[in-house]
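Complex shown without one protein chain; remaining protein chains in place.
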Amino acid sequence: MHRFANPSQFMRVAEAMLPWMVALCIPLMAAGLYFGLWASPADYQQSETVRIMYIHVPSAFLAQGAYIVMALGSASFLIWKHPLGDLIARAAAPIGCIFALICLVTGSLWGKPTWGTYWVWDARLTSMLILFFLFLGYLALANAFDDPARGDKPAAILAVVGIVNIPIIKFSVYFFNTLHQKSTLFGDLFSSGEEAGASGLQQPDIAAAAAQQGSALPPSMLLPLMLMLAAFSVFFLILLVLRLRGELATVRLRALRAGLRAG
Amino acid sequence: MFDSFGDFLAMGGYGPYIWASYGLCFGGMVILLIQSILTWKKRRSELEQLEASRARQSTPAARSKETQ
Amino acid sequence: MTEFLAGFSAVLIRDLRLALRQSADLALVLGFFTIAASLFPFGVGPAPETLARIAPGVIWVLALLSVMLSLDRLFEQDLADGSLEQMVLTPRPLVLTVLAKALAHWLTTGLPLIAITPVIGILLNFPTAGYSTLLIGLALGTPSLSLIGAVGAALTLGARRAGLLIALLVLPLYIPILIFGVTAVDSVLTGFEARAHFLYLAAILVAAIPLAPLAAAAAVRHGVEG
Partner (left out) sequence: MARLSATSLTCLRGPRLVFEGLGFSLNAGDALLLTGPNGSGKSSLLRLLAGLLSPLDGQIMANGHPISDDIEGHRATTAYLGHLDPVKSTLTVQENARFWATLLGLPDRVDVALATLNLTDLAALSGRVLSSGQRRRLSLTRLLLSPADLWLLDEPTVGLDTNAVATVEQMVADHRARGGVVILSTHVEFQLPGAKTLDLGDYTPAAFRSEAPV
C-alpha cells in the first residue's frame, strides 16, 4: 500500500481525536499548574524548588516514551513494512529530543539550589543525557542523505539498535554511578545507591521520584505530578498527530514532484 | 499557599530557578507546537499550489494529446 | 559448513591483505593513538600522580576513538568501487561477510592498539599493577567496538559527512564498554578484583557477535541500493 496513496485508517482516527485531545489537554495543564505552583506545599527539605519536579519528571517520562514510540514505529516499518511506521518515528524523534533537553535543563536548574552545582553525574540525569545523544544521532542520520527518502531505513535500524542498547547503557550508568557514589549530600537526596542494578528498562520515574522523598510523595504533591504527567502525555499525542500530518504531506509532495518532473 | 502575589513570584527566594525552568519548558513546548503547525501548513499550501498548477497544465496537455 | 567458512575466510583474508598492503593506514591509527595520548601530559601537567590517576581513562577513551576513526575503512572503499554491491549479489550470506570484515577490522586496529598500549602506559605513568586488567579488558572490549562500529559504518553509507556522523551514532553505544573497561582497572588498583567487569564485557561481546552483523547487513543492503 503506498503510504501516500490514501491516508490510512490510522490517520483518519488520529485526525478525528485531535480536537478532543486539545479539549482534554488545556484543563489538565491548567489544573496541573494551579496545583503545582499555587496550591501545593513546599518541600521541608528543598522548599519551593520541588515545584520544578512537576515539569522535570513529566518531560523525562515523555522523552523516554517518545523513544519507545520511535523504536516501535521503526520496528513495525522494518519488520512488517508498516507504511506509516517510519513516519511516526520521524514525527516522534524531534518531540522526544526537545523534551530530553527540557528534562536536562530543568534537572540542572533544580540541582543548582539543592546540590550547589548545575550538573551532577547522577545516574538518571546521565541516562537522560545519553538518551538525548541517541535522539541527536537519529535526527542527524535521518536527514544525512541528499535524497530525504533514503534516510528512512538507516534511521529505523538505528532506532531499533538504540532501544536494544538502552537497558545495557542504563545498567552501566547505574554501575558507574554506584562505584563513584560515596556518601555525599547528593547521595541521600537522590538515593541512587539503592537503585543500582536496575535491570531492564528503567523503572518509571514516578517511583524514583517517590523513593527520593524517602516516604511516598504526599498526596498534595502527587496530585499535581499526576495532572502534569497526564497533560504532558496528551500534549505529546497532539504534537505527534500534527507532525505526522506534516510528514505525510511531505511524502505526498515528493511523489507529486516526481510525477511532475517526469517530462 | 502563598499569602501574597509577591511571595508567589519570589518562590521563597528560588523564583529565578523555578520561573526559568517553567519558562524554558513551556517555551520549548510552544515552539515545538508552532513549528509543527507551520511546517504542516507550508506543506499543505505547497501541495494545493502544485495540484492547482497540475490541473491547469494537464488540460492543455490533454488537448495537445488529442491533436497528435 | 565448510562452504560458509570458505566465503567467510575469503573476505577475511582479502581484507587483511588489503589492510597489510596499505600498512600506512595501520600506522595512521597507531600514530593517532600515541600522539593523542602524549597530549595529555601537556594538558593536565606532567605530575606522575595525576597522570597515573587518569591513565586508565585516557587509554580507554583514546582506544575507543582510534577504533572509531578507522571505521570508514570497513565499507567506504568497497562501496566506491562497486565491490560491496557485488558482495551483496553473491550467494554467500551477507551477515557472515560483514562479520568477516568486522573481524578483519579488529585484527588490523584493535589488536595493534593493544600491542602498543604498554608504550602508552609508560608515557602516562600507568600503574603497573593494572596492566594485565587493562590488556584483558581491551582484548574483550575492542572487538565489540569494531562490531558496533560496523553497524555505524553501514548505516552512514552514502550519507553526507559520514565520518562525523559515525561518531555521533556510535559513541553513545560505546559508553557501556568504556565504563566496564575503566572501572575494571580502577577496582583492581583499589584492591578489588575485576572478574565481574570482564564478565560484563564478555556478555556485550557475545551479544554483539550475532546482533551487530545482522543490523549492519540490513544497513548494507540498503546502502548499496540507489
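Things to note:
Just so it is clear, A, B and C label the chains in written order, and each chain counts residues from 1 on its own.
Convention: contacts are C-beta pairs under 8 Å (C-beta built on N, C-alpha and C of every residue); 3 or more make two chains touch, one makes a residue touch a chain.
These numbers come from a predicted model, not from an experiment.
Subunit A meets the missing chain through residues 2, 4-5, 146-147, 252, 254-263. Looking at subunit C, the residues touching the absent chain are 3, 6-7, 10-11, 14, 17-18, 21-22, 78, 81-83, 85-94, 97, 224-226.
The working rule: only the chains that are shown with their structure count from here on.
One finds 43 Å separating the Cα centroids of subunit B and subunit C. By the touch criterion given at the top, residues 37-39, 42, 47-49, 51-52, 55-56, 59, 94-95, 98-99, 101-102, 105-106, 109-110, 112-113, 235, 238-239, 242-243, 245-246, 249-250, 252-253, 256-257, 260 of subunit A touch subunit B in their complex. By the touch criterion stated above, subunit B contacts subunit A in their complex at residues 1-2, 8, 11-14, 17-18, 20-22, 24-25, 28-29, 31-33, 36-37, 39-40, 43-44, 46-47, 50-51, 54.
The touching residues of subunit A, counted against subunit C in their complex, run 78, 130, 133-134, 136-137, 140-141, 144-147, 150-151, 153-154, 157-158, 160-162, 164-165, 168-169, 171-173, 175-176, 179.
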